[in-house]
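In what follows, a structure is listed as structure tokens, so that the remarks can point back to it.
All protein chains but one are shown in place.
Every chain is named by a letter (A, B and C) in the order it is written, and numbering of its residues begins at 1.
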Amino acid sequence: MSILVSRASRVLVQGLTGREGSFHTEQMKSYGTNVVAGVSPGKGGTTQLGVPIYDTVVDARRDTRADVSGIFVPAPFAADAIMEAAAAGIGLIVCITEGIPLYDMVRARAFVEDAGVRLIGPNCPGIVTADEAKVGIIPNHINRAGSVGIVSRSGTLTYEVIQGLSQAGVGQTTSVGIGGDPILGLSFKEVLALFKADGATRAVILIGEIGGSDEEAAAEEVLGPGFGKPVIGFISGRTAPPGKRMGHAGAIISGNMGTATSKVQALQRAGAQVCDTIEEVVAAAGAALGQPSSAAHR
Amino acid sequence: MSILVSRASRVLVQGLTGREGSFHTEQMKSYGTNVVAGVSPGKGGTTQLGVPIYDTVVDARRDTRADVSGIFVPAPFAADAIMEAAAAGIGLIVCITEGIPLYDMVRARAFVEDAGVRLIGPNCPGIVTADEAKVGIIPNHINRAGSVGIVSRSGTLTYEVIQGLSQAGVGQTTSVGIGGDPILGLSFKEVLALFKADGATRAVILIGEIGGSDEEAAAEEVLGPGFGKPVIGFISGRTAPPGKRMGHAGAIISGNMGTATSKVQALQRAGAQVCDTIEEVVAAAGAALGQPSSAAHR
Amino acid sequence: MKFLEYQVKERFKAAGIPVPDGRLARTPDEAALAAGALGPVAVKAQVPVGGRGKAGGIKLARTPMDAKRAAGEILGMTIKGYPVREVWCETAQEITHELYLGLTLDRDARKPVLILSAQGGMEIEEVAEHHPEAIAKLHPDPWRGPLPFEVRDLIFRAGLGPLQAQLGPLIIKLYALARTYDALTLEVNPLALTRDGGLVAADGKLEIDENAMFRHKDLHGADESDEDPIEAEAKRRKLTYVRLDGSIGVIGNGAGLVMNTLDLVQREGGRAANFLDIGGGAKAEVVHSALELLASDPQVKGILINIFGGITRGDEVAHGIIDAARELNLKLPLVVRMTGTREEEGRRLLQEAGITPEASATAAARKVVELAATGQR
Partner (left out) sequence: MKFLEYQVKERFKAAGIPVPDGRLARTPDEAALAAGALGPVAVKAQVPVGGRGKAGGIKLARTPMDAKRAAGEILGMTIKGYPVREVWCETAQEITHELYLGLTLDRDARKPVLILSAQGGMEIEEVAEHHPEAIAKLHPDPWRGPLPFEVRDLIFRAGLGPLQAQLGPLIIKLYALARTYDALTLEVNPLALTRDGGLVAADGKLEIDENAMFRHKDLHGADESDEDPIEAEAKRRKLTYVRLDGSIGVIGNGAGLVMNTLDLVQREGGRAANFLDIGGGAKAEVVHSALELLASDPQVKGILINIFGGITRGDEVAHGIIDAARELNLKLPLVVRMTGTREEEGRRLLQEAGITPEASATAAARKVVELAATGQR
């Protein structure tokens, strides 16, 4: 078991013929992912990396029954690609693209919500279900199958945690990078609810960062006694400066939410163990599973 | 029993303080309708015709639990008024206003559909449930309680039919003018389905006219053997010229639909009795109920 | 409101939709000057109706002298009743293929619809009837408008994939233009593919929603004063009027009721001279104006007024009838049927003025047909 993607996922890549798209499609395939189609308007009918290319997602889906799409198209066109996938009935969309204008994303997100479709990202590293399938850019070799679920707002920190766990012999079910942008698809809440329901996941690691209040919302709405699995939290940016604020308006909206302290406290109130370093996170995860982290190589 | 409005309806009037709004609110009240509020932005806190006026529909609904709104605001503002009512949770909106720009209505209709709310009109005479309640402008004195349901695209022809029936002693449950505009809320289909389910309605009169294909759709999708009640149809405009068409594009869309012949044939195929004059409609309705129409005064 | 070809093309150009270079000419000499500046041109009659090509209203001219001659022939023609007062001289295009692109409102779908076909030109309606598969449609969400991916899908479905890069932005601009002008219809037909691979709007049609004119007060469309003088006058009076070929003038409130009145007149053996709907809530002045209009039509031999008041009030209508009949010193047979809101007051006013309302629409139709036939008052 796992969440979101598995060996059974039929993966479409939008922007497969581009530089990033083709490099990472190759990586995904070499990880064993079932990549069934690519979409590049105007290149329909060709084949790349052994994958058939279509002009539109509708066409690709009709022929291949793709149910997951990974999006690697450039930022000015990425919101449109997300909506195309949603309108065509793709059930899970993973948008890797960074730098999408926020108004584009606000609209695309409303569109995806109306379509009742799951979106991960944008500006995210994607999803790996260890030893089964990968949609995105998480390096292949760092993953190891096991029973820890990871959900993270930070791309590269996710890699740190995965690598740390794997090196300590603590394997993962699914690792999900939800992305670092202000406007996201699924948030901690929704992904944690999936982990809660996943029988194979025995502990969950949440990697948050300053800004917004998604960590607080997850702590209040999903975590707590009913969650039923150990949760290990980590918040980056504790020593970061307040950073740029969006004038008065931003302060009026965000109030006191979004600081590292607010997030750490909310997670602790919900019973999570909040760690100060990635090394501690790894050790805590091992302990939660009853594996002494130093000697747990299976 | 009846459909859409009844003695229990709590009616709000948007544009109550205007010329048409105040005249017809008086008429509605004198028919016994429970008019609980009016909305005229900027006149909140005042009272007119004994009815409290509010600035917004949200305010009016919170105080009065209004569940039906009749709209009498001028055409440039009417689509906005429809959306305001829908957003505030009004369950049935009856828009009398004529001359609303079509793009405004296309948007308002999509909005209303998203909100899951019923809209009658625009450019319609509204609804009367005989001896119970009226929302709109159908003259009070022509209605008579009984067991015929009426649904009509034409305003004034509706009055003809109601008057003819009443004079012949054939009473009505509810008369619904769905409006004559190209972009409407409820159509024949939906209103006929309500009449089908209404125990008190024993026969239904459908007054159509040339243009569009709502009559055909109703005949094919709702009428037919399963409908279970006699249906009397009338189509006006048989001798009207083809009229202005919307260039090629209109012809491409409408094809052969929309002629009087197409509508008459569709209704007949569905088992309706299609009449040539209003007098015949009245006689047929009387016969359907087993009342010889000439001597049926109760 | 309708527009002439050159007025539509000016708007296309402003919206970024490519059109051929052109100049308007009101005289043969102006046409020669245009051809001098532009090179070989098409000289095209500017009339607010279709079918001008078949009527000889479009000629190709290679030289200024040709253009002068062509303009001389076309200016002064009358096409479907419209005298040609202006010609549009535009750079002749080397067209390799004609597409169709149009936007209208689909009343059954309750949405706007974009229509695209690789088979454009004159015969698009036949294509629609005989080869519906050659017509691709898109119903954009009315709030979102056509999204880029939807437009791409439309283009691929129309078999026009290779033109995607040019055609996509053009379609989105066309939709924006339609929204800006509240267009009931906006067509580019043909949308021409030229020898150099470009797309150009070779002809255009635009019709604006009359109900939205309050948003477009500064717009001036085609001068339609050349059409039927009574229709033109009705338009000035803002009456919903359609000229028919019979002799009974008909006035009523509500399109359904007026159409039914036409049907009744025909059942009684007469034929209506017009369709005239005074709409809902009409006041005395409107009734007055409508009656005055019909009285000015020599084709009208009798007038039938059929009013069932809802939002319209009987007393208002009666005042309008009485004043107009007196002022116009009306000699024609006038039959009135009036019921509904304030019918008592209305009927009383009419009777005091010597006009006896009929009991039913059918009776009124019978009466007016009879009176018109015999010429009685």
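Here is the rule we go by: contacts are C-beta pairs under 8 Å (C-beta built on N, C-alpha and C of every residue); 3 or more make two chains touch, one makes a residue touch a chain.
None of these values were measured; they are calculated from a predicted model.
Asker: Missing chain touches which shown chains?
Answerer: Within the full complex, the chain not displayed touches A, B, C.
Asker: Given that one chain is not shown, which residue among A:6, A:163 or A:259 touches it?
Answerer: A:163
Asker: Taking the entire complex into account, which one of A:10, A:153, A:202 or A:263 touches the absent chain?
Answerer: Residue touching the chain left out of view: A:153.
Asker: Which of these, A:75, A:145 or A:287, touches the one chain of the complex that we don't see?
Answerer: That would be A:75, which touches the missing chain.
Asker: Can you work out which residue in C:144, C:236 or C:326 touches the chain that's missing from view?
Answerer: C:144
Asker: Name, in rising order, the residues on subunit A that touch the hidden chain in the full complex.
Answerer: For subunit A, the residues touching the absent chain are 20, 24, 27, 75-76, 96, 98-104, 106-107, 109-111, 123, 125, 136-139, 142, 152-160, 163, 180, 182-184, 207, 209-214, 217, 236-241, 243-244, 246-255, 257, 276-279.
Asker: Applying the definition given at the start, please give the residues of subunit B touching the unseen chain.
Answerer: So the residues of subunit B touching the missing chain come out as 41-42, 44, 55-59, 77, 80-81, 83-84, 87, 111.
Asker: Hey, which subunit C residues sit against the chain that's not shown?
Answerer: Subunit C touches the chain not shown through residues 141, 143-144.
Definition applied: only the chains that are shown with their structure count from here on.
Asker: From the centre of subunit A, which other chain's Cα mean sits the farthest off?
Answerer: Of all chains, C has its centre farthest from that of subunit A.
Asker: Where the CA atoms of subunit A average out and where those of subunit B average out, how many Å apart are those spots?
Answerer: Here the centre of subunit B sits 51 Å away from the centre of subunit A.
Asker: Approximately how many whole Å separate the CA-defined centres of subunit B and subunit C?
Answerer: 28
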